[in-house]
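Here the complex is missing one protein chain, while the rest keep their positions.
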Amino acid sequence: MKSGSNLEKILEKGLFAVTGELGPPKGNDIEVVKKKAEFLKGYVDAINITDNQTAIVRMSSIAAGALLVQMGLEPVIQMVTRDRNRIAMQSDIFGATALGVKNILCLTGDHQSFGNQVDSKNVHDMDSIQLIDCVRIMRDGGTILGGEEQIEGQIKMFIGAAANPFGDPFEFRVIRLAKKINAGVDFIQTQCIYDMKRFKEWMRMAGDMGLIEKVHILAGVTPLKSAGMARYMNKNVSGITIPDEFINRMAKAQKPAEEGIKICVEQIEELKEMDGIHGVHIMAIEWEHKMGQITEMAGLLPRPAVS
Amino acid sequence: MRYAYFPGCSLSASAQDYDMSLKWVCRFLGIELQEVRDWVCCGASSAHATSHLLSVAIPAISLSHAEQSGFDQLTAPCLACLSRMKTANQQMGADQALKQKINDLLEDEYQGTVQVLHPLEVILKDVGLDSLGKGVQKRLSGLKVACYYGCVLTRPPKVCQFDNTEYPMSMDNILRSVGMETLDWAYKTECCGVSMTLTRADMVVHLAHKILRAAKEVGADVIAVCCPLCHANLDMRQNQIADRYGERFDIPVLYFTQFLGIVYGAYSRELGFHRLMVSPERALENYGIL
Amino acid sequence: MVESFSPRIVAFCCDKSGYVAADMVGKLRLSLPESLDIVRVPCAGRIDALHLLQALEKGADGVLIFACHEENCQSLTGNIRAKARMGYLHGIMERIGLEKERLDLCNLATNNGAKFAETVLQKFDELKKLGPSPVE
Amino acid sequence: MIKAEQKPVDEILDFLKPHRKILLAGCNACVAVCHAGGEKEVGILSSALKMARKKAGQKIEILEDCSTRQCEPEFVQELKEKAEEVEAVLSIACGVGVQTVARMFSDIPVYPGLNTTFMGETDELGVWIERCQACGNCVLHVTGGVCPVARCAKQLLNGPCGGSQDGECEIGNDVPCAWQQIYDRLKTIGQLHRMEEIIPVKKWGRESRDKGPRTISREDLKL
Amino acid sequence: MIEPNKAVTVGQRPGVADQNVLILGSGIAGITTALELSEMGISSTILERRDRLGGQAAVFACKASEKCNKCFACVVDNQIQEVSRRSGIRILTESTLGKISGDPGRFKVQIQSGGNESRLEASVILVATGVDFFNARQKPEYGYGLFQNVITAQDLDEMLHAKGRVLRPSDGQVPSRIAFFQCVGSRDETIGHLWCSKVCCAYALRFMKAIRHQYPEIETSFFYIDIQPLGRSFESLLEACRQDERMHLIRSLPSKVYGHRTSTDLRIRFIDPVSGGITEEGFDLIVLSIGMTPREDADQVADLLHVPKNEEGFYRSPPPDSGIFVSGACKGPRDIGGSIIDAKATAREIAQYLGGV
Partner (left out) sequence: MMKIELTEDTQKLSREIQSLTGENVNLCYQCRKCSIGCPAVYEMTLKPHEMMRAIQLGLEEEVFQSGTVWICLSCETCNTRCPQDINIVRVIDGLRELVMSGHVDYFNPHPEIPSMHRLFLKLVERYGRIYEMGLALILNLKMVDPFKDIDMAWPMLSRGKLKLLPHKSGGVEELRRVMSKIREIEGES
């Protein structure tokens, strides 16, 4: 066991993993974290805590992760390279593991121009691949980056990274996955999948390169709430394309929210059958209370208890 | 000057006021009119809708009678007659085969020597604008007249060869030369729809309404016409227009010959004023005529 | 006194349009203010930003550029350059508190004599209202 | 070459307030090429400043000059005579030139008339784009001659982030994705394999910005 | 022998410099040919019956809007100026052609200038006498000559040229709604003008663009049968007109103008392009795009010089050995640009003829 986390155990046992997502409050209100976590409890194996997503200032992902640990839940803390240099990040990894965090997701992070601190200076002392490498060195080598000195204690981290099969240049996307695997990643969460055709193509390329045996891939899904949201995401969220078929279904539906969940469930069913997919990461943005319904409908319940 | 006179069915029946006033004015101006011997209806507007040959042949009968009586000029005061006869002349002139065909039908061959003219043309040609003012007895100055020419006095220009096709001035000039005031307006030659008078009165009412309204808009006290059919529509349908459009005009519609008659001193009775539907009494009350 | 103030206008005229139009003003017997100075240039594109600014610095109450219509410049884009230069100078003028109206451009053609006169007279009136240049 | 643009005139006027006679010094090197600090710009700025001060009822006298290169003390020396006549110098050279002048004329204030912006190339007449951040350890051989440090909004070294879409950077505004450009270029020259290499963490501190002024010292050239 | 270092103009051959080309008409075709010939070292004499140069186009106004709309009116101005200062071009205004004798290459020509008569020799005679514009009174339904606010496009051009403004003739006010009627006197069997005058669509559209630019509040309508493209920039001109929501392009010729002498509410009916029904609207200025016709005295010149004519009455080119050449719109409708191109080609032909090539 690299970290001994619940997520690692499930994946290592070859069970189909389910993770969810939790955005920390824009402040220090613990109740928000608790309330959202309650919605997810029992339906997922681990909960991603975002790190100042879309460059909007929120409670630190490590702090929120620690709160989840207190609640008996398992967090996956996200860490973006945008805001901290290598000193701060390594220091934070020390702290996080000390507070019981066992999973980390290494990310670059959205550009600061999207958030509420547009005039800030981004750091990017390391990039996400370099961060993966860094955490792996800390865990497996027992030293900090470029250091000889042994770390006081042990860094037990299950290392994750993101992959976006829908970004460009498309042919490079699998190479980038390979680079992350080479850097030492244990599991991959993908960007939300709507364009199943392109996703399958990406998976095929990954299979051809022998990558799917080397890493656990969790397919990302997000239920659509309305046709308007679908159109907005299609147009404005980089890296996401939503086929017209889904937009039309949403537009025609009497109850668009129900239709969105239906589409999401259909996708999970399809993904479950796909070679190399070891789980799903359900990103129900500000819709955490629907997680029960989605996982129930997709036949993902009950979540297994592993030891 | 001597003219064959073709009164047509209207002037010999419903439009006797036109007939009376025309004859009075011609007498006054020294224009001699002699009714065409055994003239027949011009056929308008049913003959040309039925058979082209018929539409030429019928007016040719009367034309040949005029020619036989030694006339080389004929005047027809009704625009329908005028138009049919001018057209017949023009078509026979342009198409020798047609002329032959027609002559085969007629009792007396028609050589095509009779020129067809409207009384307006006759007056302009024989008397002239400069001389018209000489015999004026009464002044109708201040009275605003809209001259309405109707559709086929000038149209089509190839056949009619008279006045400005779209904005004729002959009647205006004649009335102005006897001291009257005529108006500038846009509906001088808009059709009043007379060919539908028996079948689609609604259309006639609609068209007459537009013409009357245009005249009213430019401030006309009276309308002057030169055709019995136009007169019938504009004068007689004002009640129907009032019923249908809720707009009452009460604009007297007079033949231009009636105006000439007045200024030259004729009694209104001689000019057939009593036959007008819309009484000109109020419009003319300041002139001591009626 | 404001009432007797007669604004000095310097008009830079392209030889291919503005200058000919100015000539036509006479033929049309229109009058122009006496305080107008005409500078004949081969093309509006040859008028440097520095010249325009210095005309203002040296006492002009207003400066006008008469250039060919866009897409009708004999030197391809001289008129567009002149317009861009004017835009650049407007930026500076704004920063130093000099009214933008004191520097203007009019596109015209050889036969726009009436437009030439009208533009000058309008500017004359406008400058009259604006008052003498504050940098004199 | 170095690119710069003129500071807003009102800002310059503000720091020139106490002075009645100044030297306005341009530079005929980089900033003349990008039309910010050459002879012509000296004339325009001088004219604008004089007008503004006249308007404010506080005339200013301006001596004008333009050095061959303000980053060379040898050329700056030529300004000395004029500098001694004035209360202050307004330099419209790049930040280097301003500092050279300040060092040479240590007893009078020296002000910058430009904002020095970047090292870049001329895209078209009147348009300049940043191309190099002088990181001190060039990776252009790996990246097909396109610099990710200067041209990627996140200075990523190992390929595009997830936001690269249709050749455009996630920040939008028609900013091209540097990594798409790198990818295209490497593909064209048949070196796509270069992208599979992991570029290790960069030695920012040792090689570039965080160590005080970097100095290049060439013994072979010293006198 | 050509001396070294002496400037030699293209096409000049020994003897050519002594030749004189007599040009009838100082319109854009005539003066352009004179200028082209002068470039080649060939001198010419321009005969003009009016007291000024430039022909019809000399009174045209610039039709630029936010940018030049390529009407070429300013080119005419420039050419007039140029021709007046160029040496080797003799200009005789208020002059007409008298008797002609001699042979091709050596014509002897009588000229009447004012009361005086003079003679000159010409190697070549160029006919560039231009066209007349259709007399709009011949279409009485439109009321030209009756209604003050019905004018021709040429009237409008002269107004714009002299006053720089568009005004209603009836009261001197700026109009608010202007209609352009196309094909007035063109493509018209009734008057025997079967040809399309080609220039009028572009001419009217340029006018509309210029007017809309100068007076953004004016509504303009363009009534046409079909649109005749002319010139290189036509497509972009048309597209720009279509984009302008106050410029209505309506495929329908009005039948009549209803109004009186000083009407500022001239009513016209047309087929509404959207509903297909007939609608009536009022305009306070109507501009007739009158076509081009052969000149009234076209026959006289044709008889005098034995210039053949086409069935429409425009000139055709005489055989090349006749020494008589024809250029410009007298050969058929064309715009300023078209006349310039034609004139340049004609100048080459004349030079070839004179050079014996």
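A, B, C, D and E label the chains in the order they appear, each numbered from 1.
Quick note on the criterion: a residue touches a chain if its C-beta (ideal position, glycine included) is under 8 Å from a C-beta of that chain, and two chains touch if they have at least 3 such contacts.
Everything numeric here is computed off the predicted structure, so don't read it as measured data.
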Query raised in the report: The chain left out touches which of the shown chains?
Result: B, E
Report task. Could you tell me which of E:S84, E:Q173 or E:S255 touches the chain that is not displayed? Result -> E:S255
Query - Residue touching the undisplayed chain, where the options are E:E189, E:E217, E:E245 or E:E311 - result: E:E189
Report summary line: Only one of E:K163, E:H213 or E:R269 touches the unshown chain, namely E:R269
Query raised in the report: Considering the whole complex, which of B:A4, B:I58, B:A88 or B:M180 touches the chain not shown?
Result: B:I58
Requested in this report: Using the touch definition up top, pick the residue from B:D38, B:D72, B:E217 or B:E281 that touches the left-out chain.
Outcome: B:D38
Report summary line: Note that subunit B touches the absent chain at residues 9-10, 12-16, 37-41, 43, 45-55, 57-58, 61-62, 65, 83, 105-107, 151-152, 155-157, 165-166, 190-191, 193-196, 198-201, 203, 206-207, 236-237, 239-240, 274-277
Query raised in the report: Where does subunit E touch the missing chain, residue by residue?
Result: 141, 183, 187-190, 225, 251-256, 269-271, 278
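In this text, only the chains that are shown with their structure count from here on.
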**Report entry** Third chains touching both subunit E and subunit C
**Finding:** none
Report task. Could you tell me which two chains share the largest number of C-beta contact pairs? Result -> A-D
Query raised in the report: Counting in whole Å, what is the centre-to-centre distance of subunit B and subunit D, each centre being its mean C-alpha position?
Result: 94
**Report entry** Distance from the mean Cα position of subunit C to that of subunit B, given in whole angstrom
**Finding:** 67
Query raised in the report: Every touching chain pair, please?
Result: A-D, B-E, C-D, C-E
Query raised in the report: Mind pulling up the subunit C residues that touch subunit E in the complex?
Result: 16-17, 20, 28, 68-72, 107-115, 117-118
Report summary line: As the complex stands, subunit C meets subunit D at residues 48-50, 53-54, 56-57, 92, 95-98, 134-136
Requested in this report: Sort out for me which residues of subunit A touch subunit D in the complex.
Outcome: 82, 86, 108-111, 113-114, 122, 124-130, 133-134, 145-146, 162-164, 167-169, 172, 175-176, 178-179, 182-183, 191, 238-239
